[in-house]
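With one protein chain withheld, the remaining protein chains of the complex are depicted in position.
The first chain written gets the first letter, and so on, giving A, B and C; residue counts start at 1 in each chain.
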């Protein structure tokens, strides 16, 4: 085992983990602003406020670290790291280009990714409980309820792709991809992407952090760097969900000239999906809690089951 | 990767353990990143004590009571439902990797449909009993 | 059956020494000690939510142990099901009921000595069983033997009937959960925030009379 090589890959993953969410965040600033007829940040960095999030990061790093007196100190301080690190791990396993252009190929790819992403919830739950704040607790409970409802359609949709490819390894799935998978797996893609959006608690599924009623949910009491880590985990989550949808449903690096420019295709598709995430946020109002639950259990899960049946039948028919 | 029933060759194992060693290393890298960030924060940040700042935030007024309030218990049923369905969904993955291989085919597909069918019946039951209603 | 045997490794007596452990064995041992420690803290801590969180450490450590034993599939199932849903379920339940920050004086059970005795008995039985079953046989860990594909092969070649029985069991659990959450007849009389306590019909009827 080449330790240096592995270390380099890990550091590269960390760099990607720190850069891509910032790019998505800046895109969100600008895209959301223009969709609302505004300009967004214009000053930081000179040209159209490109350095706004860097400036935000510098500001967050200098801020005081306030832990409420009633809070459970240790858990309160640990929660942001628990919420953040799973996304870093997931990023390692997402293949970018053909021929081993991946942080680290893991055989049980889908499984690894879904399992590790599930740990992130614990961060929100810990934050919600340890803050000693009613709104935080409510936010934590809503987070738990929402994630439990949406994890399932996500699992089922991912299983559908695993069926189509006959493997659970992420590079294996992209290798097995054919263009006609896109129509074949449309329902699965829709379910996976929507459930992923709900897992991230992004609008219109942002009931757990609904700012107009429970302030900021589990993150209400957080300030400074710890708050920044929660935000970073949200944007890293966008990158991860978009990347996973790309890899599982949109064929990852497949596209014209994919031998040399495969990684570019993956990035392009990921960013297109990240744009859709932002676009949905700007367009739709927040779903109510009962609508959220009903959507997951009576729309997404039956759809995912139907997709499973379709995948199974077609797969057996063609083999 | 094809699974091969080969035993007792340490060389085969290197790929698997390497992959998870990389994951472990990334955990270390991530923890170091967080530690460095907080050390920098500790050096840069001001510390100004005031008891008001440490109060729980309740829209600007002094907090009432304690940090816990009674909430609806209804959603707990879905937590149960989720755990049961998740256990179910897990079985889809090993099935997904083998069902189209030679020697399984339609029979395995039917087996899985029976399995999913039972759970679909469960979901229908829940639906019918009004568990999946929220208003 | 040959694949099964091959996966289980040779059951021959050990030819290797325990005195020159490999890296994986050392890690396995260290993680095992950490898991044991976390488990002990989890049952002895006086703070309810801390106990649940130490349970997370314990179960996560077990997942790492599974990984080290090349049981890849089981390891991630452990994370997905136990960390992702069972612990979340426990935390959810704790928060919904009452889990104050700080010590809970009533967290101590009077049955602790009985529980300790049962736990020790169970552990003793398991250890005896495992030691007796494997003696000094050396199982070579071949990565891939615990992969998803291998698990699928076993499951759908040899264990189809238990698998189908499992679906019935899960259905029973589902129905049980639903039945338990309702008190006998009809729906739970749930208080509905934001709605009038008086039936809506009488209100409209009153307005019609007027």
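Criterion: a contact is a pair of C-beta atoms (placed from the backbone, for glycine too) under 8 Å apart; a residue touches a chain by one contact, two chains touch by 3 or more.
FYI, contacts and distances are computed from a predicted model.
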Listed names "Dihydroxyacetone kinase-like protein", "NADH-quinone oxidoreductase subunit I", "Monosaccharide ABC transporter ATP-binding protein (CUT2 family)" or "Glycerol dehydratase reactivation factor, small subunit", matching UniProt entry of the absent chain: "NADH-quinone oxidoreductase subunit I"
Interface partners of the hidden chain - shown chains only, full complex considered: A
Given A:31, A:88, A:155 or A:287, the one touching the chain that is not displayed: A:31
Residue in contact with the excluded chain [from A:3, A:19 or A:39]: A:39
Contact footprint on chain A, counting only the chain that is left out: 31, 33-39, 42, 279-280, 282-284
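We adopt the following convention: only the chains that are shown with their structure count from here on.
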Most central chain, Cα average position: B
Chain pair with the greatest number of C-beta contact pairs: A-B
Inter-centroid spacing, chain B versus chain A (mean Cα positions, whole Å): 13
Inter-chain centre distance, chain A versus chain C - centres from mean C-alpha coordinates, in Å: 26
Shared interface positions of chain A, touching two or more other chains: 70, 107, 111-112, 132, 137, 141, 144-145, 148, 151, 155, 167-168
Numbers and ranges of chain B residues touching at least 2 other chains: 1, 16-17, 20, 66-68, 71, 75, 79, 81-82, 86, 90, 93, 95-99
Residues of chain B touching chain C in the complex: 1-9, 12-13, 15-17, 20, 66-68, 71-77, 79-84, 86-88, 90-91, 93-99, 104, 108, 111, 114-115, 118-119, 121-122, 125-126, 129-131
Chain B residues within the chain A interface of the complex: 1, 14, 16-23, 25-27, 29-31, 33-34, 37-38, 40-42, 44-48, 51, 53-59, 63, 66-69, 71, 75, 78-79, 81-82, 85-86, 89-90, 92-93, 95-101, 105-106, 109, 112-113, 116, 120, 123, 127, 132-135
Complex interface listing, chain A residues touching chain C: 70-72, 75, 107-108, 111-112, 114-116, 118-119, 121-122, 125-126, 128-130, 132, 137, 140-141, 144-145, 147-148, 151, 155, 167-168
